[in-house]
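Rest of the complex left out; these chains stay put.
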Amino acid sequence: MNWLGPEEWRAVALSLQVSVWATLVSLPLGIFVAYALARWSFPGKQLLNGIVLLPLILPPVVTGYLLLLVMGTQGPVGGLLAEFGIVFAFRWTGAALAAGIMAFPLMVRAIRLSFEAVDAKLEQAGATLGAAPTWVFLTVTLPMSLPGIVAGAILAFAKAMGEFGATITFVSNIPGQTRTIPSAIYAFLQVPGGESSAMKLVLVSVAVAMVALLLSEMIGRRVAARVGGRDA
Amino acid sequence: FAAASMANAMAEIEERFEASSGHDVVVALAGSSVLARQIQQGAPADIFISANPGWMDELEQDGLLKPGTRFDLLNNSLVLVAPGRDAEEVDISPDLELAGLLGEGRLAMALVEAVPAGIYGKAALENLGLWPNVAAQVAQSDNVRAALAFVATGEAPFGIVYATDAVAEDAVSVVGTFPPDSHSPIVYPAANLANRDVPAETEFLDYLRGPEARAAFERHGFVVVPH
Amino acid sequence: MLEVSIRHAYPDFTLDARFEAPPGLTALFGRSGSGKTTIVNAVAGLLRPDAGRIVSEDRVLLNTDRGIRLPPHRRRLGYIFQEGRLFPHLTVRQNLHYGAWFASRRTPREDAGKVVELLGIGHLLDRRSGGLSGGEKQRVAIGRALLSAPRLILADEPLAALDEARKSEILPYFERLRDEVAVPILYVSHSASEVARLATTVVAMEAGRIIRRGSAAEVLSDPAILPAGAREAGSVLTATVVAHHADGLTELDAGGVRLFLPRVEQPVGRKLRVRIAAHDVILSRLQPEGLSALNILPGVVEDVRQGQGPGVLVALATPAGRLLVRITRRSAAQLEIGVGQRAYGVVKTVAVAPTDIGVTGS
């Protein structure tokens, strides 16, 4: 298609890359945190709960700024990681980090809800059959909450596709490196007459998200049928 | 409606004006592009101060300005900043080895095609013939403050920002000022809007031009365009 | 050996139970809400009792005094739940093999094919549990527990949802587990005949307490408690298979007395336990003649107990063992039954249900 310039295509590709990575990498952690919140009780649980929710409450700019302070090459954590060659600043990895953090609350909530909906009696049945807690989790809890995990992942992906404020604050807007679709859209909107270019990108991003959504619905339906014990 | 970068100055002016005139002024701060679009969509605004002449032009074409009320209110200048309190000064000229100074680092700027500070900065660098060397290393932010933050945290070794911003940030120092002729003048045009008529409008516009406002603007690093 | 001693308080219900049971199958018997499932859950480790000690075959599962509490997955259980609890996201086959997956490879295990056939669930293997009928679910649940190579089987009314025919197919299997595989079994049931047939030990409960513990014969025939109601009183005789006759009867020897039962599929020489419900025995002062009943046990009246109802329980000492007979007060009067008298117990051959005949445990 030639109605998008190469610059725009790069933004689209980058956005996809960033969102997919943000979703996939944060998924295991999201599952872990959601499980901890759903099933364990430990001191500081409400604190963890709050921290997870934080990126949702804070203006994205603030989150981005905090990220810059902490994860920048000069920041305490970022500096440490940089020693091991892991650099976020001005890289697409940083964009993924920002997107992942912004999407995290959504992911955790959806997954946590599903964990809470799993019947503890089935987990007990697993235990009596010799499955240690980890195995019960892997063979009962996790598969039974797959619909919620899929839902959480798609929410996170969509959010990552749309994330802008924290990303641009943390890793700026470098074409080919950190210029995601939303950054590009923002740039177009800043100048008089940029609306039509912006609209094209909006359409692309919506299309991508819709495809992801449809896929997730299909997976979700199949999984839900299984979990409901129906033959599918 | 005023550009967000004028927040502090406007707060002060608002207070004084209210005290002296008895009128109640409400200042809405946001990015110039946002405000301009809102005005296009019928925002209940009386006065618009833009950080970007482009948006003012657009409104003028749409006939949204009260004819003859537009004037350039403020000037600003563009500076090169570096992290630390007393970074070494450089001489901004076509010979500046900016690329060399940057090394692997990034040059923090506002969006070079969208945000005024970025547009001016790019123009200046182009004029000086420096742009091609550094273009690939520019990190663009959505606004000047974010660009400044990159420098302040040491993430970027250099940044191009407004003098007004550089003044207030302790963690950076101005290492050079771009020659005024290297870019089109940085002006903040102000105008009375056409759609509404409040008696105090003109009064406030006049006040903005007055000595008290000038003092306030200057306290915050702006240069008031002389009339 | 199964040793259980548990105290646990729910808001409206307090369980305070302590019993020991020899190896074999221990039946928990009692009315709805008497605390049977609560005990089973404590043994399984799904309930943390306020205080208690549970030991199965030298394995200490719980000892609150010493702070020992084996987690459920290390108790090596096969728990057949009262409500199925199949995994809805797995197929029947996966459900069945779930436990085996976690059992150590060296444990001797049941042959899956045999269990599947016994339970009649072969045609369901690839289905998910959602669409199974009530009885099908229950059968899969039984299979799942049996195939997990358990060292302790907990069965909470495993056969309640099944039809008679299926029950009588599955019962012998539990006997085999009890006798040959020698897995201790804790078994909850409302059916006296199931209990009588299977139980090595019967533990009768009422309102959270153990009211009686003993062999099936002792507890079920105890007129003082009749945990299952008077109708369920009966005696359990031990008899040896002597011959199978062409007319479909099996001849047994019980202490020298011949007993004829509907064909029992057990080899000659095998010892059986035969439950004879007290109400199925007719008492006669004379040697009966011209009757269709084939089993006549001569004996001496040992005890006559009168309850509140119209029934009288007569204990007859016969060469085959103690035979309980339930007759009406009126009959007792007519027959002038008294301790020390000679009398005959008459049992119809076909009155002994196949589910009431089982192989003896140790």
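Here the chain labels run A, B and C in written order, and each chain numbers its own residues starting at 1.
Please note the rule applied: a contact is a pair of C-beta atoms (placed from the backbone, for glycine too) under 8 Å apart; a residue touches a chain by one contact, two chains touch by 3 or more.
Because the structure is a prediction, the values reported are computed rather than measured.
J.: Report the copy number of every chain type across the entire complex, expressed with the labels provided.
T.: Copies of each chain kind in the whole file: A x2, B x1, C x2.
FYI, only the chains that are shown with their structure count from here on.
J.: Suppose each chain is reduced to the average of its Cα coordinates; what separation in Å results between subunit A and subunit C?
T.: 56
J.: Quick check: how many Å separate the C-alpha centres of subunit B and subunit C?
T.: 90
J.: Provide the C-alpha centroid distance between subunit A and subunit B, rounded to the nearest whole angstrom.
T.: The answer is 35 Å.
J.: When you check subunit C against every other chain, which residues touch at least two of them?
T.: There are none in subunit C.
J.: Two or more other chains in contact with one residue: find those residues in subunit B.
T.: If we look for residues of subunit B contacting two or more partner chains, we find none.
J.: Touching residues of subunit C toward subunit A in the complex: what are they?
T.: Spelled out, the residues of subunit C in touch with subunit A are 44-46, 71-79, 81, 83, 85-89, 98-99, 102-103, 127-131, 144-145, 148, 154.
J.: Flag every residue of subunit A that touches subunit B in the complex, lowest number first.
T.: 61, 64-65, 68-69, 72-75, 89-90, 165, 168-169, 171-174, 178, 183, 186-192, 194
J.: Provide the residue numbers of subunit B that touch subunit A in the complex, in ascending order.
T.: Answer in residue numbers: 31, 33, 36, 54-55, 57-58, 106, 108, 111, 113-115, 138-142, 146-147, 149-150, 153-155.
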